[in-house]
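Let me begin by presenting the structure, written as structure tokens, before commenting on it.
Just one protein chain is left out here, and the rest sit where they should.
The first chain written gets the first letter, and so on, giving A, B and C; residue counts start at 1 in each chain.
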Amino acid sequence: MKDNEDLPDIQAQKPNYTYKLTRVGVTNVVKQIVVKRPDRKVILTPTINLFVDLPSIKKGSDLSRNIEIIEEIVEASSEKPCSSIESLAENIVKMLLKKHPYATHAEIEMVSDYFLEKKNPSGKKSVEKYKLFAKAMKNDSGIRKMIGVTVTGITVCPCAMETVRVTLIEKYPEQKEFLEKIPVVSHNQRNNTTIMIEVPEGYYIEANDLIDVAEKAMSSPTYEILKRKDEEEVVMRAHENPKFVEDVVRDALKEIVKKYSSFPKDTLITVRSESEESIHKHNAFAERVTTLGEILNGD
Amino acid sequence: MKDNEDLPDIQAQKPNYTYKLTRVGVTNVVKQIVVKRPDRKVILTPTINLFVDLPSIKKGSDLSRNIEIIEEIVEASSEKPCSSIESLAENIVKMLLKKHPYATHAEIEMVSDYFLEKKNPSGKKSVEKYKLFAKAMKNDSGIRKMIGVTVTGITVCPCAMETVRVTLIEKYPEQKEFLEKIPVVSHNQRNNTTIMIEVPEGYYIEANDLIDVAEKAMSSPTYEILKRKDEEEVVMRAHENPKFVEDVVRDALKEIVKKYSSFPKDTLITVRSESEESIHKHNAFAERVTTLGEILNGD
Amino acid sequence: MKDNEDLPDIQAQKPNYTYKLTRVGVTNVVKQIVVKRPDRKVILTPTINLFVDLPSIKKGSDLSRNIEIIEEIVEASSEKPCSSIESLAENIVKMLLKKHPYATHAEIEMVSDYFLEKKNPSGKKSVEKYKLFAKAMKNDSGIRKMIGVTVTGITVCPCAMETVRVTLIEKYPEQKEFLEKIPVVSHNQRNNTTIMIEVPEGYYIEANDLIDVAEKAMSSPTYEILKRKDEEEVVMRAHENPKFVEDVVRDALKEIVKKYSSFPKDTLITVRSESEESIHKHNAFAERVTTLGEILNGD
Partner (left out) sequence: MKDNEDLPDIQAQKPNYTYKLTRVGVTNVVKQIVVKRPDRKVILTPTINLFVDLPSIKKGSDLSRNIEIIEEIVEASSEKPCSSIESLAENIVKMLLKKHPYATHAEIEMVSDYFLEKKNPSGKKSVEKYKLFAKAMKNDSGIRKMIGVTVTGITVCPCAMETVRVTLIEKYPEQKEFLEKIPVVSHNQRNNTTIMIEVPEGYYIEANDLIDVAEKAMSSPTYEILKRKDEEEVVMRAHENPKFVEDVVRDALKEIVKKYSSFPKDTLITVRSESEESIHKHNAFAERVTTLGEILNGD
């Protein structure tokens, strides 16, 4: 029986057309990984895509090496957990360039469900689900890495609320003063807000903080367990904070600039908010792609 | 070159273990089909699964015949369109049993986007999207066929509305009378309601009627285009009709029993309603699986 | 401030139309749960749907109780893990009927990614991903519970292989003997095979065994890491075991009947196999829905 070394290495051959390739790798790899947080171990189940570039003279990339790297990391993580998902991403892109000596660029994307204990309005604990993601890219000029979260909450439409208010006042003019004081009915719905920030070398971002920023930017966070009194409080809080998707993005940007003002000016920031409109079959969407510097300048 | 007839027929061989099979066929076939309605031609793009049973002594089902049947029907439909999706389903199961002489049972499931022009509160037309589906089964004892729709609308929670009302009255006792008169804030969200009914031999069900039943059973239909005045009207109408998913199912059942009371008592009926709760990350769900007879009896 | 008890209980009211409902509950609840296996702790992240029935005179089901049950179970599982996913399902349906005293039927469905260490042909370990699911139903006549797995592997088409063989022999008649000895080219593809078995009271089914049955029934299991020599072995093994989806289902049934012959005759069994055909854009599908008794009888 021949060994691996004696078997033909087709990947090393010259391709028919010698164009270089931007990204070659594996997608849809799912693994369970232990991450150690200051206060607890967290189990993540990320879906992982990872890539290196391929020079023009090489027919194929050695894809099995990508999976070997992931398996090593997974195995290591159960004994000596990584401190964060973005440091994991960083370790992997470093190993990618070592294991693919012909590559000059490596990148990884990871996205996982993430569970966090929250307290609902009456103080009862429930475990809420979020999306946590990380990206890292490495080339000659260094490593860039990003961390992000997607948070599900509720938005109440400010426009419909004011339209309803005007209509109610027209119908009940004697109640004008009262109707201007209370929140009136509007449409509200599930909203998914995503915050993604670059983590510059030497800086640290706590994912739970990004979740807090997103939850404060929406009309209200939502909870898996709400008894009647809690439900009333969430509904009232949400209606006292009506928000367009545009407002959610801007309010999150305001918090981010406060919290991370000491970060380098070229730190990349993306905030995106999408409402699954209850009065339409389509979604409303707002997004800002920017740098910390632009936001600090008030742009 | 050998012809098909001279090539080995592996499917016809005896299998290693002679167990009969319940359903063998193809899934995820997508085709564009023309259906002729009284007033217009409708283009559907159904995803189709179709199956026959397989006797114990036959190793394989002749799967390419299934696709040939679909292609024939598709081609025929462009020149001589079918009158409905469920008559299409019926034709296909009949052909399945002819083309698979060893089979005693044939079935098909089809689901397609379906577009229908609706008028929003101010009378402006917009084309709304629904799901339309059909099933048919044929064996020795005859054909059974079903038609169904899934409709997206809005539900307003009646429980949160009353909890909020009580809390507002507690805070503004002098406004008790007024607060009992107007709809107050609640949570509301996208709701998907499915109605599926058997179409007995000799009877006919118009899919658009099922869409109407579902839209009336929800707090309000929703529309792709709503100017400010329309939006206010949809929001008010929805809040004047707060509905649990349970209410949506029961209200739809009430309409169905009215509309189809002349149908045979064993006509199968399924009504299902799922709300994408705006205050939770999970959904609320209610379902009734029944016969017309049971509902006529008030069960 | 009013307490929960003082707030209106809309769910307890009489509905407009007093039809009973088959299933009312919550869907798409995702939680992280610890399950204790003989040799290790397993972390599952199931998506959970759970339901009870609703009598005709009750407007709404108390949905928040469903989530409270799940939260309790999750919290308990981190300290005192359940022994299996189906015992978890059993515990939950029991609690559902206690917490919903008006209900006579309770059911739960759970599906989770499941990771298991396997050895590839050269003995290298890799962690492979499966789907694990459980169902449980409880009513007056007792509890029924099911466990299931979905396994991804490879199938090689036996029909195309013989057609190619005949064609090659026609072209190279002098090589007839040799061509009849070696596997020749065919199409092969990803296959997803599902086995679901009822777990009768007092019996136990190990999910890992079902995974083994499914992997043996396909042309070959697949692995995340395959160096060149391994890849050759998987490809050869698969081509030495060409299988229709029909064969996969029958071979799995044969193993099941061997392994669980001591189970009650009315034990429910479903085996399903779906190949993502490489030569088509649609899938091939085969399924048997049966009882152990039928299979023992050779039907």
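The rule we apply is simple: a residue touches a chain if its C-beta (ideal position, glycine included) is under 8 Å from a C-beta of that chain, and two chains touch if they have at least 3 such contacts.
These figures come from a predicted structure and were not determined experimentally.
Colleague: Among the chains present, which touch the one that was left out?
Modeller: So, spelled out: the chain left out of view touches A, B, C.
Colleague: In the full complex, which of C:20, C:190 or C:216 touches the chain missing from this view?
Modeller: Checking each option in C:20, C:190 or C:216, the one touching the absent chain turns out to be C:190.
Colleague: Would you indicate which residue among C:223, C:244 or C:260 is in contact with the undisplayed chain?
Modeller: C:223
Colleague: I'm checking contacts with the chain that's been left out. Which of A:110, A:253 or A:292 qualifies?
Modeller: A:253
Colleague: For chain C, which residues lie in contact with the unshown chain of the complex?
Modeller: Answer for chain C: residues 128-129, 152, 154, 157, 159-160, 163-164, 167-168, 172, 175, 178, 182-190, 220, 222-224, 226, 228-229, 231-232, 234-236, 238-239, 276-282 touch the chain left out.
Colleague: Could you list which residues of chain B touch the chain missing from the display?
Modeller: Residues of chain B in contact with the hidden chain: 1-4, 7, 9, 29-32, 43, 45, 64, 67-68, 71, 74, 113, 115, 125-127, 129, 224-229, 232.
Colleague: Considering the whole complex, not just the chains shown, which residues of chain A touch the missing one?
Modeller: 1-2, 6-8, 10-11, 15-30, 49, 51, 54, 56, 59-61, 63, 67, 158-159, 162-163, 166-167, 170, 244-247, 249-251, 253-254, 274, 280-290, 295, 298-299
Keep in mind that, in the parts below, only the chains that are shown with their structure count from here on.
Colleague: For the copies chain B and chain C, give the interface type as same if over half of its residue numbers appear on both sides, and as different if under half do.
Modeller: Homomeric contact, same residues on both sides for the most part.
Colleague: Among all chains, whose Cα centre is located farthest from the one for chain B?
Modeller: Checked the centroid distances; the maximum from chain B is A.
Colleague: Nearest whole angstrom, what separates the Cα centre of chain A from the Cα centre of chain C?
Modeller: The answer is 30 Å.
Colleague: So the centre of each chain is just the mean of its C-alpha atoms; given that, what is the distance between chain A and chain B in Å?
Modeller: The computed centroid separation for chain A versus chain B comes out at 34 Å.
Colleague: Please work out the Cα centroid separation of chain B and chain C, and write it as a whole number of Å.
Modeller: Chain B and chain C have C-alpha centres separated by 26 Å.
Colleague: Which positions in chain A touch two or more other chains at once?
Modeller: If we look for residues of chain A contacting two or more partner chains, we find 129, 224, 226, 228-229, 232.
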